[in-house]
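Data block below; observations after.
Note that one protein chain of the assembly has been removed; the remaining protein chains are unaltered in position.
Then we have chain A:
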Amino acid sequence: MSLDLSFFESVDSAMEVETVREYDKTCRNLIAVLNRVHSVHFEEVAQSVIDRIGEVKQHLENLSQIVPYQQYYSDLWTRTVQSSLFIVSFAFYLSTERLITTNEIESLFGDFHISIEECLHGYVTLTSELSRLAINSVTAGDYDRPLRISKFVKELYSGFQLLNLRNDLLRKRFDGIKYNIKKIEEVVYDISLRKLSSSSKSDSVNFTGGDDDL
């Protein structure tokens, strides 16, 4: 007599794996597009990513159709959800220079349940990418942007500080934010020391009249 293997077949999660794989592919594509903000004008990059957010939403809808009710938490796709949250918050920051709210995320991503932790992971990744952007905008000749990034990331960090994070991956990544801030602060220091930003330029006129003679 042969064994009844129907139980094993019923728990086979092949469909979910396939859906997540497609979803992951879209996210990797979008991140590759977002990478271009470090070298080109980013208004259009941000817009092209926002235009494609619908694809992410579609993947999440597909996923919610096969995931049984209330079983949203799974290691299978949490990384991908985190990276799609990073994508949307980065694109949103680039076009509006503010933090995307959870309500806005919901309206973009639809019904799929997204946990607060996943959202926070996305924000942490945002700070590290912004520290890179601060450096690269200087290279591109934009000396004002790092100052605005600095303000934004510091505000975001103070939000994180209100949380009582326990010993987990999020906590570890939260601890890493300060290194990103340090990097941005160094950029801000370099810019203000040399009076390169437009705000410090107008200030310097008020302070010193004959700096050029030196």
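The rule we apply is simple: contacts are C-beta pairs under 8 Å (C-beta built on N, C-alpha and C of every residue); 3 or more make two chains touch, one makes a residue touch a chain; residues count from 1.
Simple rule for what comes next: contacts and distances are computed from a predicted model.
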Q. Can you pick, from "Translation initiation factor eIF2B subunit alpha", "Large ribosomal subunit protein uL3m", "DNA-directed RNA polymerase II subunit RPB3" or "9512_t:CDS:1", the UniProt protein name of the chain not displayed?
A. "9512_t:CDS:1"
Q: Among A:I53, A:L76, A:C119 or A:I135, single out the residue that touches the unshown chain.
A: A:I135
Q. Of A:S39, A:T96, A:Q161 or A:S199, which residue touches the hidden chain?
A. A:S39
Q | Positions on chain A where the hidden chain makes contact | A | 21, 24-25, 28-29, 31-33, 35-36, 38-39, 132, 135-136, 138-139, 141, 187, 190-191, 194, 196
